[in-house]
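One structure, pasted below without further comment.
Shown here: the complex without one of its protein chains, the others still in place.
The letters A and B name the chains in turn, as written, and every chain counts its residues from 1.
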Amino acid sequence: MRKVVKIEGIPLTEGYSGLHLEVESGIIKKGVYFALVPVRGFETLLLGKDAKVAPVITSRICGLCQITHSIASARAIEKACGIEVPPEAQELREVLGLTVRVYNNLLHQIVVSEDLFPDKISQLDFIRKVQRVRKFTGEILESIGGEIIHSPNIVVGGISEPVEEFVRERILSQIDSVMEKLETSFAEFKEALNGMWKREGLPEDLGKHETSFFATDRFYAGEVDFNDFSFITPQEFMPEDLKSKVSNLFPLYRGKPVETGPRARKVLFEGYKPKGGVKELHILRGQENLDALKRIKEILERGRFNGELWNKRAPVGDGETLGVGVHEAPRGTNVHAVKVDKSGKIVYYKIIVPTELNFSAVSSALEGERAAWAEFIVRAYDPCIVCAAH
Amino acid sequence: MLSLNERFLLGSYKKVFLAKSSGKNPIKVFFKLMLKKGLIDGILTCGEEEGRPVPSLFLKAEEVKISLLNRCFGVNTLLKRAVQKYRLSKLAVLAPSCMFDGLNKTQYFGIGCNWTKTAVALKVGLLCMGALTETAQIAEITHITGKRKRVKRVFFGSGALYYETDDGESVEVPPRVHHSYTLTACRYCLNMSAKGTDITFVPKENPEEGLFIVRSERGWYTLAQVQKLAPGELKLKAAPKEEVESIISCLREKTLLNINDILERIELGLPVPKWSDNKLRKFYRAWNSVEDTNLEEEVF
Partner (left out) sequence: MFFRDKLINEEEPKLKIGFLHFSSCSGCQVAFLDMFEEAVEILDTVELVYSNMLTRQREIPFLDVAFVEGALCLEDSHHIGLIKELAEKSKLIVAIGGCASFGGVRRLSCGNQLPQPQHQSFVPITEIELLKGKIKYAIPGCPPNPSLLYSFLLALLELNDDFLQPFEFMASSKDASGFDVIAEVVNKGFCVGCGTCATACPTRAISYNENCGKPTFNPSMCVHCGSCLAACPQSFKPYPQPVYS
C-alpha cells in the first residue's frame, strides 16, 4: 500500500527543508526534497542598485559559503561591463574560494558528527580536531578576505587589498602542519563513517542514482551558457498544500536534472569512475579538502600579491549584455547572471546555486531506498537551504 | 562638588620621568628600541607623510615616524589590519585618550574587530588639549599671530600649550582661543591626560625631551626593560615638581572651559557625553558624577 510521508525540518542540515515521500512497504517510490525557508528576494532587491554593491549584498545570501557568492557576483558584473581583472586578483579569489571550500566542508563534518559518533566525548574530540584546521582557514579568510564571514575584500574589478609578502609567508609557513592535521581528521572521519554505516546497517551504495553530472572546473571557475538552464517551479508539480510553501526553483541543465558538487568535479575533471551512493560523496568531499589545501599552497608559493589587485574602473554596461559569473562553490557550481545599464545600475539579476541544482539529484537518490534512511541521504549532500531560497 | 585637583586632572600615576635622548624625539626612540628588541611587534599611531599626520602602522624600527602635531585622527581605522590581517599580538598604541576609548571598547566587548582582547601589549597616551584639523590649525595660528603660518610641532611649556611654527617661532596658545578652534568633541573631554593608559607622554619645548607619566605596572616594567636593553639611549630622571605643576595648571584652565560647555549643553537639553542626564545615561554611569576622588583606573 502506498502512503505519503511528509517531513518538515530535517535535523543536522542547514536551514528548514522538507521531504515529500511516497512510500510502499517502507521503500521510497518517489521522493521530492525541497526548501521551506522564505524567499528573501536577493534577485529583486538588487534591481536598481549600484553594481558595485552586489558582491557585498549577495555575500549575505549564505553564511556558510559566503565568499562564493561575492566571487560569482563580481565575476558576473565584470563580464557584463567588460572590466579586466588583474590575474593575481583572480588567483587570490581562487585561494579564497578554496579556503571557504575547506572551511565549509569541515563545517559539514561538524554538523554530521552527531550522526557519525555514538558518544559525546569522541564527538567533541573530533570537533576539536576539525576546529583546529578551521581556525587556520579562518585566518586566511581574515588576512586576505578581510573577515571570516562575509569577506568585504572581494570587489568588482579584483581584490581591494594587496597581500603583503610577510602575510603570504606566514600563511605558507603553517600550511604543512595544517595539512597533517587535516589528514588525521580525514582519516578519523572515514573511520567514523564506516562505523556509522555498520551501526545503522546501511548499504554501501545507499542513494545511488543515474543523474548526470555538472561542473565547470576542478578548483575555480569555468564557462557556462546561461541559456542551457531552465526552471521548474513548485507550483507546476508539487502537491496542493506545498505549492505556496516550497521556496526553491528546480533548475534543469540542458533540460535534465543534474548533480553538482565534489563528485561531479571529480568525474568531469579527474576522470573519476563513480561507484554511486552518498558514502562516496562524503569521502570525496573530504578528499577535496586535501586537494584544495594543496592547490592553495601551490598558488601562494608561485605568486606575489603585494601589487595593485584592483581595477577601479566603475562598472557600466549597456543594459543588454548578460554577464555570467561562475564559481565552483563547496557544494557545486554557483552561477550569477547580471545585466548592468549605462548608469551602472543593475537591471537584471539571476542566481542559480548548487543546492538548487542538487534538489533533483537528492530526489532521485531517495528513490528505491528505505524511508528510514532518507535523512542520511539528504545530509550527505550538505544542502544549504538558505542559498537555495535566496 | 567638582574638585579640579591633581587626582582628577592627571589621574593616578606611579612616577613622572623627564626623558632625554640626544638629537631625537624621546617617544620615537622609545618605540624604535622596543620594536628592535622585540618587546612589541607593531606600533599603531599617527605617523607623518610630507609633514602631514596620517594614521600609520609600523612594523619595522627604521620605518617609525611619529607626528609632532596633535592631529591624531583615525588611528583605529587600522585596527583590523593590525589584528585581523597582520595577526599582531604585541601591538603598541600611541594616541590621545579618545582613541583608547574606542580601542578599550573593542577589547572589552569584541565589537568591531576580532581577537583584539589579547593583541595589545602597551598603551601610551598623549597629553592632548584638543585636536584640530589642518585647516582649523591654520585659522588658529592666524588668529593668534595675525599671520598665516604652518604649525610644525606642538609642545607643553611653562603652564601652557605652545606651537612651533615653520619660521622657527614658538607661540603660546591661549586656552580660550584653542578651545574655540578644536574639534567639538574635544570641548567635552574630561580625560585630556589619557588616564587609563600605561604611560602618558608629554612633549617638551626641547624636542629631545619629554615627560613620561608612568601609570601602570606594565608601563613601569616596559620602561625598565628598555632601560636595561639599551642603557644610555633614553636617559630618564625624576621630573621636577614644577613640571608636573605646570601641566596641571594648564589642564585646569582648559577643563574649566570644557565643563562650562558641558553645562551649557545640559541647559539646552542636548545629550552630553561622560556626564549625567543624557539619553544613554545608564552607560555613562562610570562618568556620571564628576565628584570626589574615589578613583578606580584599570588598564586592559
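FYI, contacts are C-beta pairs under 8 Å (C-beta built on N, C-alpha and C of every residue); 3 or more make two chains touch, one makes a residue touch a chain.
Since the model is a prediction, treat every value here as computed from it, not as a measurement.
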Of A:K29, A:R60 or A:R170, which sits in contact with the chain we cannot see? A:R60
Missing-chain contact among A:L19, A:V32, A:L92 or A:L107 belongs to A:L107
I'm checking contacts with the chain that's been left out. Which of A:I28, A:V85, A:I148 or A:V353 qualifies? A:I148
Which listed residue, B:G11, B:P175, B:P203 or B:G219, touches the chain dropped from view? B:G11
In subunit B, positions touching the absent partner: 8, 11, 54-55, 71, 73-80, 98-99, 101-117, 131, 133-135, 183-189, 191, 195-196, 270-271, 273-274, 280, 282-284, 286-298
Where the unshown chain meets subunit A, residue by residue: 8-16, 36-45, 49-50, 52-53, 56-57, 60-64, 66, 107, 110-111, 114-115, 124, 127-128, 131-132, 134-135, 138, 146-150, 152, 160, 231, 233-235, 244-249, 386
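The working rule: only the chains that are shown with their structure count from here on.
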Roughly how far is subunit A from subunit B, going centre to centre by Cα mean, in whole Å? 49
Quick check: in the complex, which residue numbers of subunit A touch subunit B? 139, 142-143, 146-148, 161, 164, 166-167, 170
Over in the complex, which subunit B residues touch subunit A? Could you list them? 59, 80, 84-87, 114
